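My questions all concern the structure below.
With one protein chain withheld, the remaining protein chains of the complex are depicted in position.
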Amino acid sequence: MLDWFLLPWHYTFMVRALIGAILVGSLCAIVGTYVVLRGMAFFGDALAHAILPGVAIGYLLGDGARQPLFWWAMLAAIISSLGIGAIGKSVKIREDTAIGIIFAGMFALGIALISSVDNYTNDLAHFLFGDVLGISASDLGRISIFGGLIILVVIIFYKEFMVISFDPILATTLRLPVKGLDYLLMVLIAITIVVSLQTVGIALMVAMLITPAATAYLLSRRLPVMMIIASVIASISGVVGLYFSYYANIASGAAIVLSATMIFLFVWGGTILIKLIKEQRHSRII
Amino acid sequence: MSIFKSSNYLIHQFPKHDIGTPTLKVANLSFRFGSIDALMDISFEVNVGERLAIVGPNGAGKSTLFKIFAGVLKPTQGSVQIYGYEPNGHICIAYVPQRNQVDWSFPVNVADVVMMGRVGKLGPLRWPSHKDWEIVHQSLKFVEMEGFAKRQISELSGGQQQRIFIAQSLAQEAELILMDEPLTGLDLNTQQDIFRILDMLKEKKVTVMIAMHDLKLASERFDRVVLLNKRLIGIGLPQEVFVPENLSVAYGNHLRMLTTKEGILVFEDTCCEEGEHSHA
Partner (left out) sequence: MLNGSGYKPIFRNLLVLLLVFGMLISLTFCQQKPSISNESGLKVIATNSLIGDVVSQVGGDKVSVEVLLPLGSDPHSFSPTPQDAAKIADADIVFANGVGLEAFLMPLMDSIGGSSKVVEVSDGISYRNTTSESSSDKKLVDDPHTWMDPNNVITWVDNIAHALSEQDPNNANYYLENGQAYQAKLRELDTWIRSEISLIPEQDRKLVTDHLVFGYFSDRYGFSQVGAIIPGFSSLAEPSAQDIAQIEDAIKAMGVKAIFVNIGTNANIAQRISEDTGTKLVSLYMHSLSDKGGDAGNYIDLMRYDVTSIINGLK
């Protein structure tokens, strides 16, 4: 039985995948806390799709090498986040339509660019669904550095982000630079997405941002606790997902997301059950 | 990190308050949103420590007026001066939102909410100090909720919810508190609790303005009242402002008046309004 547990970790590539999944999971969980509390799931998904042209350009110019891909994706992500954010702030009616049109168009542009290269199908699949088994030590280094920077900014502006998320009007009366902080948060989400791209891919990115955080939301009453619980759940999803993908021979990114979703459903079901039991007891007392 | 002064979010310092000048001076204030005139040519003054009721039907512009005072919106025409300066330059103005506008499921407890009032003074990188926690504690004590510090905000009653926002304003060291419909939906006893706290604020010379519907309460518990429906219909003592001519202008035909022995009983017909907010 112990063998079964330990076997995958004999292989260095699995250990790297695990470290990557935990680092990325925790980062997405922390940033994802804001995504959940501020209702930015659509923004997150749109942003993840909108960076594909940037990834494509990096792919074309760098011949598939990891480094240029990363930096071009980063550039595209930051520009897109500010652009989508600006649209959200200026168009009063039907902003979701405007954002939807743009991100779908950019996604299609990305696919068009990538498909111009021969042998593109595998690489496109990696961008969409992740390539966690192919993570290298230098990729992990990049994830750690940028992840660390993001967490540092979250810590520095912790109080400010909390105020703008809970009560933007209070933030204005306190003369906080609300717009600047909004944009800063969007840029943090953008960088998080780029850093996490290799682990889960574009299609599943929004799940890593919101599912562990949504689960933590059900289990916590204070913001720092919510972030910690979200990170723990994301890490557990990473471990379970990798076991799942190893023994069942399924794609790792999808397995991680499925694990996170199952944990959410379990917790959500649990809270509903507890509520029902409490109501039963209450009505019996009356 | 003392290089970060309390006013580090702005390049300029916050102005000193000359208690001689009126707290609030509004001159020809108008606000236009797209093609809609929300407020038209409003002028009045408020003095230190006054407690004012802003009364009017749904859509009268009460919330908009408060948001302009708080510095959240900019007037299209006219001016607002707080202690002689624009609202934008102060952090002593607190806006207490309507309870139904607040996200009560946000993962914060009572102490967190009150501490938020101090964030303007703290600046980034500075963590709340012992002094800040003292102020939070004192603020909670003032509103008689010191035992609730660790309570999650979703577990509070209506009156308690209102009081923590007053505590937040105190922690902010606000000198002008604008409250949007704080008494709506509270039972009489709870309302009295709130007024008791407002009386204590009056002693501290905090200026309070409350937007409300309840004409009776407005006429009983406030120094002066403002009757508003996009325009300033009347300002002054309740018995001077709440006269039938003014009330008809303010409420149109949504008001029914019944003359009784004690005075005029006024009924507001609030069905089917398009207001700037939904009526609870």
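Details
Should a chain be cited, it is by its letter among A and B, assigned in written order, with residues numbered from 1 in that chain.
Criterion: a residue touches a chain if its C-beta (ideal position, glycine included) is under 8 Å from a C-beta of that chain, and two chains touch if they have at least 3 such contacts.
Keep in mind that this is a model prediction, so the values were computed, not measured.
In the complete assembly, the contact with the undisplayed chain comes from A:A125, out of A:I19, A:A125 or A:I151. Touch with the chain that is not drawn comes from one residue among A:L60, A:I78, A:V239 or A:M262, which is A:L60. Within the whole complex, the absent chain has one touching residue among A:Y11, A:W71 or A:W268, and that is A:Y11.
In the full complex, chain A contacts the hidden chain through residues 8, 10-14, 16-17, 53, 57, 60-61, 64, 66, 79, 82-83, 86-87, 89-91, 98, 102, 106, 109, 112-113, 116, 118-123, 125-126, 131, 133-136, 242, 245-247, 249-252.
To be clear about the criterion, only the chains that are shown with their structure count from here on.
Note for the complex: chain A touches chain B at residues 37, 156-157, 159-160, 162-163, 165-167, 169-170, 172-177, 217, 220-223, 225-226. Against chain A, the residues of chain B that register as touching in their complex are 9-10, 67, 70-72, 88, 91, 93-95, 97, 102-103, 106-109, 112-113, 116-117, 119-120, 122, 124-125, 152, 168, 172.
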